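Got a structure for you, questions after.
For this view, one protein chain was removed and the others were kept in their places.
Let's look at subunit A:
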Amino acid sequence: MSKVYLALQDNDVSRYIVEAIEEDNPEVTVIHNPAMIRIEAEGHMVVKRETVEEKLGRDWEVPELHLNLITLGGNVDEDDDQLSLSWNS
């Protein structure tokens, strides 16, 4: 299985998004580089609105992810409740 990944700008909002991703995907690896945080996982990863809202303590829409997103790898599927990344092989 190949790795999917997300890279986020290292800032106060991303910190909570990363916490949410770690909670929903216990197998992810988090790597800190200058000014950015890279989160990778084998095959699949999901960012759930509900968990991010809980961590942030406010409403959060999935497309808001774009404000802090630097790059990603994997097939994307997004709806009102989640954004997922996956490889089919």
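Brief remarks follow.
Just so it is clear, contacts are C-beta pairs under 8 Å (C-beta built on N, C-alpha and C of every residue); 3 or more make two chains touch, one makes a residue touch a chain; residues count from 1.
By our rule, contacts and distances are computed from a predicted model.
Per the UniProt record, the absent chain's protein name among "Phenol 2-monooxygenase", "Carbon-monoxide dehydrogenase medium subunit", "Spermidine/putrescine transport system substrate-binding protein" or "Carbohydrate ABC transporter membrane protein 1, CUT1 family" is "Phenol 2-monooxygenase".
Subunit A meets the missing chain through residues 2-5, 7, 9, 33-36, 62-64, 66-80, 87-89.
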